[in-house]
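A single protein chain has been omitted; all remaining protein chains appear in their positions.
Up next, chain A:
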Amino acid sequence: MESRKTQIWVGLFVVLGVLALSFIALRAASGSAATAGETYTLYAKFDNIGSLKVRSPVKVGGVVVGRVSQISLTGEYYEPTVEMEISADYSQFSETSSLSVLTSGLLGEQYLGLQPGFIDDTVGMLEDGDTISDTKSALVLEQLIGQFLFSQGND
């Protein structure tokens, strides 16, 4: 009988451990849901990406549709190129869409804001491997201040 009681306790212990794991996994953690399923890849070239990082979100109107998967310098002129994985649920962006590096809040982290463009008979849709050409770079505070001072000096 002693060993039967022991077995029950050990079983309870293991169940408790599994419960703890599922509690943490379900309530506290998350697999990156926006890019969990099928994705397609888009590229974009910027003059300056600011402090954008790999895994930064790509948002349309605040909704996360994908994540940055790679950042590198490419081409003859070493332009910063960002590779993004966009969820296949959102596959209907036109080629006139524009992409800008934005900051969440005053001190928050940076993310990519995707602005869907207009759709016309003459414009196609963005597909896997395409490059978004209309991009706006990150605002760098030092450059802004420099421009401001320069324009003041001209008066």
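Simple rule for what comes next: a residue touches a chain if its C-beta (ideal position, glycine included) is under 8 Å from a C-beta of that chain, and two chains touch if they have at least 3 such contacts; residues count from 1.
Convention: contacts and distances are computed from a predicted model.
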item	value
Record-based protein name (UniProt) of the chain missing from this complex, from "Tripartite tricarboxylate transporter TctA", "Phosphoribosylformylglycinamidine synthase subunit PurQ", "Glutamyl-tRNA(Gln) amidotransferase subunit A" or "Intermembrane phospholipid transport system permease protein MlaE"	"Intermembrane phospholipid transport system permease protein MlaE"
From A:A28, A:L73 or A:L149, residue that would touch the chain that is not displayed	A:A28
Chain not shown, touching residues in chain A	3, 6-7, 9-10, 12-14, 16-17, 19-21, 23-25, 27-32
